[in-house]
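Every protein chain but one is kept in place in this view of the complex.
In order of appearance the chains are A, B and C, and numbering begins at 1 in each one.
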Amino acid sequence: MFSLSPSPIDPANVMERLNHPAAGAYASFEGWVRNHNEGRPVMRLEYEAYAPVAVKEGELILDEARRKFAIVGAICIHRVGALEIGDIAVWVGVTAAHRGAAFDACRYIIDEVKARVPIWKKEHYASGNSGWVNCEAPPPD
Amino acid sequence: MFSLSPSPIDPANVMERLNHPAAGAYASFEGWVRNHNEGRPVMRLEYEAYAPVAVKEGELILDEARRKFAIVGAICIHRVGALEIGDIAVWVGVTAAHRGAAFDACRYIIDEVKARVPIWKKEHYASGNSGWVNCEAPPPD
Amino acid sequence: MKRLHVLYFAILREQRGLNEEHVQSAAATPAALYAELVSRHRFSLPQDRVRVVVNESFADWDSAISDGDSIVFIPPVAGG
Partner (left out) sequence: MKRLHVLYFAILREQRGLNEEHVQSAAATPAALYAELVSRHRFSLPQDRVRVVVNESFADWDSAISDGDSIVFIPPVAGG
C-alpha cells in the first residue's frame, strides 16, 4: 500500500499492518529531513505531490517489488506539505520470510520512489533563498 | 552500541538515541520469531548467549561498520531468553547522511551478527521435539 | 483547436503562477504543446528533463493528444 500523508508519519503504528506469522524479517527505511543539502544549511522544506499519479506509480512500484522479491508485505508512505528538520519524509516497511528479500525489496522501493514518483521538494535555506531540488540547476552529471 | 536484552525490544524507544540533525537516512532491520523453520512448525524458542563475548563481538562488528560505511550512528540489540511467535529477536538501526551507507551498514551488521556473535537458538516444535539450530544436523552444504 | 486541461506542479507551477488552466491549442502531441507553453511562459526546464502524463498515465512525448485531455508536465522529481 502506497499513500501520501499530510500529517506526521508514525511508523510504530503503521507497521502493525505488516505483522504476519510467516514474516521472519522486517526491513525498513526512513528518510529524515536533514539540516543541510549539498553543503547548504536547510531550515525547512515542502513536499508537493501530483496525488493521483503519485499513488498509482507508488502502488506500481510495490507490485513490482512483490513480483521481484519473495516478500510477505510492503508499505510506503510519503509526507506532503511543510516539514521541519528531523521529520520523517518517507517511510518504507517490508516483511519477508528471510532477510535478503526484505532488504532488497526495501531498497528497490525507496530507489524507485525517489526516481519515479511525482513528488517534488522545495528547500528553504538559512540564507533566505529557496529552490526546487533537481529542478533549478543543470542535471548533476 | 551492542546489547543483549532479557526483556522485549522496543525499537521506537531505542531509536531515539539515533536522532541526529545530519542523519538523512535511517535503515533498520528486525528479526521476528516465525511460526516455522525449514518446514517445521515452531511454537516458541529460546536464545542463549555467552554474554561478555557476545557483547565484545557485537561492538567489534559495529566498529567495523563505522569504518567501512559513511554512517552517523548504529545500534544492535539481541534478545535472550524465552520468546514467542512474533517477538523481535534482534533489532538493528543505522543512520547515515545518505541511504546507500545506511542500508549497506545495516545489512553488514545483521549478517555479521548472525555469523559471528555467540548466541544460540533452541526451537521448540509443534511435534514436542526441540533442537539447537545449526548444531544438530550436518552443516547445510 | 483542442481544449486541454493543464495542471502545473512545483517549479512549473511557480513559473506559470497557476495550479491549472484550460489551454486552447492545435498541438498534436505533448511535445508540441510543451514547446508552445515554454515559448509563452519561459519555463526554465528543457523538454529532455521533463516527463509527461496524459489523463493520469505517463505518456510518450509524441503520442497523440485529444480534445478534453488532461496534461501534466512532470519536472524532475525529488521524493524521499
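Details
Everything below uses one rule, namely that a residue touches a chain if its C-beta (ideal position, glycine included) is under 8 Å from a C-beta of that chain, and two chains touch if they have at least 3 such contacts.
Everything quoted here is computed from the prediction, not taken from an experiment.
For the chain excluded from display, the touched partners among the shown chains of the whole complex are B.
Within the set B:R17, B:R40, B:K68 or B:K114, the residue that contacts the chain not displayed is B:K114.
The hidden chain makes contact, of the residues B:H20, B:H36, B:R66 or B:K122, with B:K122. For chain B, the residues touching the chain absent from view are 31, 47-50, 52-54, 56-57, 78, 89-90, 110, 113-122, 132-136, 139.
Convention: only the chains that are shown with their structure count from here on.
With centres defined as mean CA coordinates, chain C is found 49 Å away from chain B.
Shared interface positions of chain A, i.e. residues touching 2 or more other chains, are given as 31, 110. In chain C, the residues that reach two or more other chains under the touch definition are 80.
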